[in-house]
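Every protein chain but one is kept in place in this view of the complex.
All chains are identified by letter, namely A, B, C, D and E, in their written order; residue positions are counted from 1 within each chain.
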Amino acid sequence: MKLLVVNPNTSVEMTAAIGLAAQKVAGAATHIKTVCPTFGPRSIEGHYDEVVAAAGVVEQVRAAQAWQPEGIIIACFGDPGLDGARELTSAPVLGIAEAAFHAASMLATGFSVVTTMTRTCIIAEHLVHRYGFERRCRGIHGTDIPVLALEHCSGQTFETMVSAAQDALLKDRSGAIVLGCAGMATVCQALQDRLGVPVIDGVAAAVKFAEALAALGLKTDKTGDYAQPLPKEYVNWQGFD
Amino acid sequence: MKLLVVNPNTSVEMTAAIGLAAQKVAGAATHIKTVCPTFGPRSIEGHYDEVVAAAGVVEQVRAAQAWQPEGIIIACFGDPGLDGARELTSAPVLGIAEAAFHAASMLATGFSVVTTMTRTCIIAEHLVHRYGFERRCRGIHGTDIPVLALEHCSGQTFETMVSAAQDALLKDRSGAIVLGCAGMATVCQALQDRLGVPVIDGVAAAVKFAEALAALGLKTDKTGDYAQPLPKEYVNWQGFD
Amino acid sequence: MKLLVVNPNTSVEMTAAIGLAAQKVAGAATHIKTVCPTFGPRSIEGHYDEVVAAAGVVEQVRAAQAWQPEGIIIACFGDPGLDGARELTSAPVLGIAEAAFHAASMLATGFSVVTTMTRTCIIAEHLVHRYGFERRCRGIHGTDIPVLALEHCSGQTFETMVSAAQDALLKDRSGAIVLGCAGMATVCQALQDRLGVPVIDGVAAAVKFAEALAALGLKTDKTGDYAQPLPKEYVNWQGFD
Amino acid sequence: MKLLVVNPNTSVEMTAAIGLAAQKVAGAATHIKTVCPTFGPRSIEGHYDEVVAAAGVVEQVRAAQAWQPEGIIIACFGDPGLDGARELTSAPVLGIAEAAFHAASMLATGFSVVTTMTRTCIIAEHLVHRYGFERRCRGIHGTDIPVLALEHCSGQTFETMVSAAQDALLKDRSGAIVLGCAGMATVCQALQDRLGVPVIDGVAAAVKFAEALAALGLKTDKTGDYAQPLPKEYVNWQGFD
Amino acid sequence: MKLLVVNPNTSVEMTAAIGLAAQKVAGAATHIKTVCPTFGPRSIEGHYDEVVAAAGVVEQVRAAQAWQPEGIIIACFGDPGLDGARELTSAPVLGIAEAAFHAASMLATGFSVVTTMTRTCIIAEHLVHRYGFERRCRGIHGTDIPVLALEHCSGQTFETMVSAAQDALLKDRSGAIVLGCAGMATVCQALQDRLGVPVIDGVAAAVKFAEALAALGLKTDKTGDYAQPLPKEYVNWQGFD
Partner (left out) sequence: MKLLVVNPNTSVEMTAAIGLAAQKVAGAATHIKTVCPTFGPRSIEGHYDEVVAAAGVVEQVRAAQAWQPEGIIIACFGDPGLDGARELTSAPVLGIAEAAFHAASMLATGFSVVTTMTRTCIIAEHLVHRYGFERRCRGIHGTDIPVLALEHCSGQTFETMVSAAQDALLKDRSGAIVLGCAGMATVCQALQDRLGVPVIDGVAAAVKFAEALAALGLKTDKTGDYAQPLPKEYVNWQGFD
């Protein structure tokens, strides 16, 4: 099975790290290919970054169609370009926020999100609402750890996350933690061991759910809202004719 | 990996059929064990049936703990006894309605449910609302096919389902069909081929999602709302001391 | 008028106490009959307990049909088996959580629930949401008083409840307290006197509302979602033929 | 027990009819007093009518405090002046729309409203939403019967209502009908006999619920949002000093 | 352009102040006429006050039709009589709470309301919910400044407002403040300067939005729910024949 993992930012290091995280949980027969856009921000910490990154995501999803992926993962917690990507392919496409929310909902009556910059909480909040998890998600908590600091997650950064997660569990009366950044994948297991509740990394959840859907022969619907983009003239951009 | 599939009704034939359906989609390393309660209705077509069946589900989930299942599936579309079952185990527990709703949400902007008796639509409607899929689920449609008629799904029953699904897709402007009964698993692929949109059987979806969660080491939270039942006196029933 | 009060747990003492509480508020012409299941937990403090108790409720509601009750009350705050019970009878059936929420909504712009074990708050939360009181109910507060400790409500237990209720009123900016357990009926008046806001015991509210509906000749709808259970084979359980 | 029934419009005939309807269902020990404002519209068929009528309601509720009512009913389906009336008294105050919605929710999984002028449906819709019955109320249907035509409900008017109710039950998949006008009380029983589902007249429901609350010693909360109006200067109107 | 500003209370001083605030932001070609009812409370600090004031609003809107206003503003934060006023005219009618909520939603992802008496928060809360701003409005905060104290807003009153607004921004994680009383218009600019976030006075917002709608030739719909009141007999009140 061929899974495409798109890191929406342009950090080569983070792309590699996400690829490793995906490969680590993938099935033996799964081939993971990890890419990032040819343009855009090195990290995504706001709406502007995200808008540009979303265009990078669809660029990569489109370019990868020749490779015929059987599942596609958008590995940034804002799920940038998700609906656009779904138009481009019949493979199932999963955002990591979406995947993590689904997984958490299967394990606890309520969950809390621990994320990076406080200013990005609003992005997660909008996703929670859009996807229908507003009664499951009991809180979204910024740690103000910069995304790129996660690349080399020191002991202090880890303790900041532990502390934020413990506060969240208590305050929100939650039973699971969702990691609000693809860059947090490396600390998932250690955090779960410390906290004693399920800790969900969206990259891992998305890989397994994509494998699950693909194994069942389930594909993105192409008859309606996610039909292939209409052919039309595009200026300075690869469109459809 | 050991997965317990609980058929909440007491139909031996349907239990076997569900077991086959589960086994068919399970991974090579997955061991499926299928059980049904020692008491209760032969089919579940209303709230009364469901209340009794839910007690049967927790009976079976409890009894199976010695077997140490790594994932548990409740194979009736009303997800009877789901929260009770989660208290009994640290393994992930999935209802098939829940699993199907999650899967459909990953594939289309909106889905429709096609189920058996019209009087059971309200059960699905309540689940949709409780789980937060009220904006994704665009309609729930009864076919008034009795559950047990699905055991030998004749050509006419199949055509009734095709017709109901086509009407649903058109009327609801949906892009996926969720099968509203565990007994419909056998027609899933044929229906998908006819309709041209993803058709989701909850048994299959639940098996793959349970495998996915278990593979990630994710378990039901035991610290809060799903903590082990408190020890107490039970009358004429197996409780916890 | 004949009212059946079903205590879903199997505590004989609590059944008697609930019967007394019901009788105390019933009209002069009302005959109260109080029963409890032949099986199940002595108290209900979680989902597992509740699933078993729900089966006990429908057992009792069914058994009591020969007595021809004109109203039925399910006297546990989780309203276990409510929809199943409604299928079994044309008499109005009221859960005590439901009745208390309705009553509180008529008296204040917002109310708070004070209940027993914190782990049961989620059950009340789900009911609030299901019944549509999510904007009226401003908080659900566990006191971690075990249900059976309420049988002999000492001064200290009472003070714990007073304190929890006062905190709730302040924090939630509420104007009424709903008692989250049938076993709290005995302290309702004393609590109301102390707090100066309406305090609603669901048993009392359910008795009066059932009397009200019955007096108006209003019955549970039997044409649709609450139609009589379909005849079918039941294994080791009393079904319908 | 003393119950005040306020007809918000100024039709003397309808006031009398509502009084009779209330008396008919009231308990033997209940004393019903029925009043209408000294000013305002003879019928309420829109927002303008309702705004004026609401002022008439609080005028009458205030004037009646000397009589010391133990329950108050606002007998127009828009529940005009409800919150204002609650500030004026510690007696429970019930609007008939509110009471009918509560009653219907106890008897069926979903109900439909059949009302008079189509242009008043929006008023009921806003109430449904405000009170939290949006998942219970499955449709609001105007018959375009003028309110005052109900005073002498001829056979044809009745048949129009039967037809509208039957259409509503079918289209909305409802199990109960709520009558959307105090003037429909007289046809309630006949309609229920014809339809075979519960038909709820809000006047009757409100009388019985007010009796229920009063019997339990439950009163409108006076500590917060419904505290007594603040003393202040009023111009050309009876205020509080 | 002729704009009618209706102050729903009967304070002549506040009417004049509101008129000045409106005139200050109005376009050069806009003629502002400010009126208040001939009856009712000098300030509006609860539901009773508001019910009476709403009748005063429709009295004034009706009386002003001869003047042919091209836009109408109801200058009290509870938007009393809004729907009734809309029936009376084809000019756009704006409540100041409504206008402020719309404006705030265009400037920040979430806003907080700072209002006068805590007991009026519930009125704003109901409006927020009715208008659909429940996800934008993150908090409603009472300062317990009496409305009439705002007429001569001393330094201390201002500091109370600054403090309440700062607390609200922090606690609610909001990005804008909505002033919850027409009498707060005078401090709007100073407050914005102190807080560094947008501060919205509903009177100003309503004036500019009314000008905007009128300039576009947009009018209140008269075909349906806001059609002209039906002719009918009114007692002691000016109705329609």
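As a convention for this text, contacts are C-beta pairs under 8 Å (C-beta built on N, C-alpha and C of every residue); 3 or more make two chains touch, one makes a residue touch a chain.
Here the structure is a predicted model, which means the values were calculated and not measured.
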Residue in contact with the excluded chain [from A:Ala55, A:Val162 or A:Ala190]: A:Ala55
Which of E:His102, E:Arg119, E:His141 or E:Lys232 contacts the chain that the document leaves out: E:His102
Absent-chain interface as seen on subunit A, which is shown: 10, 37-43, 45-52, 54-55, 57-58, 81, 83-84, 86-88, 117, 119, 122, 126, 129-130, 224-227, 229-230, 232-237, 239
Footprint left on subunit E by the chain that the document does not show: 25, 27, 83, 92, 94, 98, 102-103, 105-110, 131-136, 169, 173-176, 189, 192, 196-198, 200, 204-205, 208-209, 211-213, 215-221, 223-226
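The rule we apply is simple: only the chains that are shown with their structure count from here on.
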Centroid comparison with subunit B (C-alpha atoms), farthest chain: E
Rounded Å distance between subunit A and subunit D, as computed from the means of their C-alpha atoms: 52
Averaged-CA centre spacing for the pair subunit B and subunit A, given as whole angstrom: 27
Multi-chain contact sites of subunit C, meaning residues that touch two or more partners: 83, 109, 121-122, 129, 135, 173, 224-226
